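With one protein chain held back, the other chains of the complex are shown just where they sit.
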Amino acid sequence: MITLKGLDFHYGGENGTGDGVDGIDLTIADGECVVLCGRSGCGKTTLTRLINGLIPHFYEGELIGEVLIDDHNVSKSELSETSKLVGSVFQNPKSQFFNIDTSGELVFGCENIGLPRDEIGKRLDRTVKDLKLAPLLNRNIFELSGGEKQQIACGSVYAADPQIYVLDEPSSNLDKKAINRIHDIFAKMKANGNTLVISEHRIHYLMDIADRFIYLDDGIITGEYTADEMRAMPDETLAELGLRCTDIRNIPANDQSDTMQNAAAALDVIDLSCSRGNSRILDIDRILLPENSIVAVVGDNGCGKSTLAEALCGLIPSDGSVALGGTFLSNKQRQQQCYMVMQDVNRQLFSDSVMEEVMLNAAVSQEDAEKTLEELGLGDFKDRHPASLSGGQKQRTAIAAALCAGKDIILYDEPTSGLDRTGMQRFGELLNSTRSKVKLSFIITHDPELILHCCTHVLHMDRGRVTAFYPMNEEGAQRVRNYYLSKSSDTTSKVRDKKSQIGKILEHTGKERPKVFLSALLMMIGAAASIVPYGLVGSLVRKILSGGRLTLDTALPVIVGMLICEILYAVFYMLGLRVSHHAAFAALENIRCKLQEKLEQQPLGSVMARSKGELKKLFSDDIESIEMLLAHMIFLHSSSLSL
Amino acid sequence: MDISVYGEDRSALVRFDPRTKFVIFISSLAVSSNSFNATAHEIYCVVLCVMLFLCGKKWNAVKMSLLLGTAVYVRTCMEMQATGSTVVVTIISFILTIFLYCFPILMSLLIITQTTRINQFLSAFQAMHIPTRIVIPIAVMFRFIPTVGEEWTGVRKAMAFRGMSLEPSAIIRHPVKTVEYILIPLLFSCISIMEELAAAALARGMDSDNARTSYETVHLRAYDYITMILFIAAGIWFFATGMVTGGAA
Partner (left out) sequence: MAKKEIAASANNNKKLRTKELIYAGAFGALYIVLMLVIVLGTSMIPILYLLAPITVGLVCGTVYMLCVLKVRKFGAALILGVLFAICACSNAWFSFVGALAAALLAELVIKFGKYRSKKMYLLSFVVFNLNMACPYMMLSFARDSFLKRSVEYYGQEYADGIEKIAPTWIFFPILGFALIGGILGALLANTLIKKHFKKAGVV
């Protein structure tokens, strides 16, 4: 049981801000799931840090009162002792993990406790089974998506088997699929009888797990609601409290479609494609984005949204053409006309005051800059250093800098990920008010409330391709809601494929692979045999040059030798070609079978949507043209190279 | 920068203990500073290539041995008939000599970095009873290097939109300003990540005063001992002959 009695804490020490919590009296029973909610800066994170011991051992300040977990005094005991009782999962997936590989990270907590190897092995197996982490074992953490990293973080804490779990905004950078996955993990933890303390903005996915909702305002607990009470709360009350929606079906939508009639195209993308290594990560035929629109880009992590945004800005090399306002532009030109506000806000702040940051390299007057800052609620922070602001304030500073930069196209990557309702609404209103100044706003987001509040169009992406593009009218709003309510697929991110083109082709030949090497060898012997005649002729020429006379008798062995070599060359060449055709044929068979299997797994609609002729062409003509390539090109190349 | 995985031993034919690889490295140090006998040096280099092959990086081993072969071949040719302008010959032979000198060290470093996983390293350090106080910074350094690479890429992209260019001409004209623009976001970003990392590690029980166990195991087996003895003997032999030849000359 967790008891907080008369708790008073304010961040102090050298770098303190003076914020904190006051007069907290809270009791959390065993096995209960409590959700702490409230506006940004209300003290939710501070409470979680008080429970897991980071305050006062890591974050300094003045602490009055005590935190007790059964008999264990958290504030007075060592952090390593508290960590055996309390497991913590934090907000940022990127900075929580200590190891480079997933398996090492999963056992990190157990190693810290000092458990013997067999016990660690048992716990690892149990964690992998309970939390369904099998596809993520033995992988490089840097290659995982954000949601998968959070799953590993939860698994790492689960393996250490604490009684209490404390989670600080775990869903903050996650997409729909990942949120479903951690929801299942939390359900499992609760079913095991553990206590969960979760501090969250996005409360809609916790409605069926939470027992109590505790509302904090400015460091004081001002409300306590049961799950039913929360569910029954109307949207106006939620808005007043500054809380986000509790049910996706109820999110109100702003219909913007009438403002977008007859809009010219601002951005025209034709045949844009990007490859990383040897796999294609972006493949777009055609998109037309209208002028003065606010386009939301939606899709799972890893589907290519960030790649599309970076390709549009000209940051990464890509094939295809992008036209802005009718003129095709190169990468450098696009960089000059676009501006992207990135997800990691720390990387974009260059100056020592907010005012300076907004006016850096921008052709904007002081008054306009001040007006933008006021609209975003940053007027009081003009002279503060950007790095001393809170996360949400930093994000707003970056957005202010974007709006003052005077560029035509602004792209936002997850601008509202940690913002509460007020922050999100403010951002939406600001976008709307600047619609006339900016030709196009492009927002990558996982936030359904933002999309329904201020976007004019929605672009769906999946695996590098555009799957839908529609305006935000009533039908569009319903489509967005359905998307967020639908079940996600079960795929995990793929291990990066490091095989080259040749490697992939060789993989398709399957059993006949030795034949490929055999034919290459035969070709090389044949090529060697074809060189020898030149050497023989050379010897003849040298003999003439050195003064000897050329008669038929002396030249005969050389001529015979040349003939033999030519015959050998022809024979080996034919043998090699025959073997390579065998291998190519086998490869074709394998490719056809694989294609057939893949086709059977496609949803019926997409198959019927294609014409019969298209499928037939794919199977017969396209594949046969590969055979020519396989059989002849590769082996000719190998023989010429060896020459 | 794209250092995704430091080293892996999935395709190793023989799994050597990281401590054996350290011994190889130290003996290579001794060899390279005392390599007066050209043939012995070449034999040692070939043995290192074989070791790399055994440890799993087969293509790399073949490539390095081809490189070694070419270098020795060219040097032998030049010894026999040094035709051509003296300047070019001197420069090429200079480069070749440095290459052959560094070859043992380079190969042993490749063996260490490309075929060992970080967890095996840390486990070996703990088995060697190196205190946790030294192991933690090294582990953090390995884990943080890819993060610095990612942050650097992000900062570069952010700079592109602000009109701050990174071309050499711009760097020469405003060196201090460019350095400031590069360092400030990079440092703030990395400091934020390192604070969160420290908080997360501490909240999960890491403490330099307590002993940690390790799930990864490293065993010294028979072939490890044999290899270590062979390499130590080679190192001593080279060192001794080096002293003799160096002293005599």
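For clarity, chains are labelled A and B in written order, and residue numbers in each chain start from 1.
Please note the rule applied: a residue touches a chain if its C-beta (ideal position, glycine included) is under 8 Å from a C-beta of that chain, and two chains touch if they have at least 3 such contacts.
Bear in mind that the values here come from a model prediction, so they are computed numbers and not experimental data.
The shown chains contacted by the absent chain are A, B, with contact judged over the whole complex. Among the residues B:70, B:97, B:165 or B:217, only B:97 touches the chain that is left out of the figure. When the missing chain is restored to the complex, the residue among A:385, A:513 or A:581 that touches it is A:385.
Touch with the hidden chain on the side of subunit A covers residues 13-15, 58, 60, 352, 385-388. Residues of subunit B in touch with the missing chain: 1, 25, 29, 32-36, 38, 75, 79, 86, 90, 93-94, 97, 101-102, 105, 109, 133-134, 136-145, 147-149, 152, 175-176, 179-180, 183-184, 186-188, 190-191, 193-194, 197-198, 201-202, 206-208, 246, 249.
Convention: only the chains that are shown with their structure count from here on.
In whole angstrom, the spacing between the mean C-alpha positions of subunit A and subunit B is 31.
Put simply, subunit A touches subunit B in their complex at residues 52-54, 57-58, 78-80, 83-84, 86-88, 90, 92, 94-101, 103-104, 107-117, 120-121, 124, 140, 142-143, 156-157, 160, 310, 313, 315, 335-336, 338-340, 342, 344, 346-350, 360-361, 387, 405, 496.
On subunit B, the positions that touch subunit A within their shared complex are 4-6, 117-119, 139-140, 142-143, 146-147, 150-151, 154-155, 157-158, 160-164, 181, 184-186, 188-189, 192-194, 196-207, 210-217.
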